[in-house]
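Missing here: one protein chain of the complex. Every other protein chain is in place.
Up next is chain A:
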Amino acid sequence: MVSISGPRRALARDQAQTVVSALYEQHWAGLVRLAVLVMDDRQAAEDVVQEAFANLYRNWPLRESDAALGYLRTAVLNRSRSVLRRRRIARLYIPPHEAPNASAESDAVLGDERLQVQRALQALPTRTRQVLVLRYYLDLPFAEIAQLLGIGESSARSSATRGLATLTDRLKELR
């Protein structure tokens, strides 16, 4: 019997190129957006997404039943977190004025109101920021957020609640 299984859930390794390439076409921009929202760094976001796809290809077919997009999102979020952690350590040795900043062009597009939100969001812990991005940008249910981040659903809910409260306080301070 010839057995070939379908993409995303499961597919022959020999066909991984077709499926992963299709996923790349379909989801690259969306995943870069997600990484940008977490890291606020377009170049780093693209690197993280590229790495996630290369890893997906290496691990194809996935051992779980569903999940290519979930796998990619989790990989992007985890790598984003690692990048931010490394960057935070590096910043301990870099004078503040040399730390990377958002571009002037980006600032102009965002405007003052949104820059306040950006600053308030950047001040939150990475995990909290990830929860808020998944909830308020991707509109994901808490159960899915919990699954993507490898945390409990109640943790996802409380992170969102606490994060939103902190964000509210910070925005008041910035006014």
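The definition used in the following text is that a contact is a pair of C-beta atoms (placed from the backbone, for glycine too) under 8 Å apart; a residue touches a chain by one contact, two chains touch by 3 or more; residues count from 1.
Here, contacts and distances are computed from a predicted model.
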| remark: UniProt lists the protein of the undisplayed chain, choosing from "WD40 repeat protein", "ABC transporter permease", "Substrate-binding transport protein" or "2-oxoacid:acceptor oxidoreductase subunit alpha", as "WD40 repeat protein"
| Touching residue (missing chain; options A:Ala44, A:Leu84, A:Leu121 or A:Leu140) | A:Leu121
| message | On chain A, where is the contact patch with the chain that was removed from view? | response | 1-22, 24-25, 28-30, 32-34, 36-37, 40, 42, 45-46, 49-50, 53-54, 57-58, 60-66, 106, 109-110, 113-114, 117-118, 121, 132-133, 136-137, 164, 167-168, 171
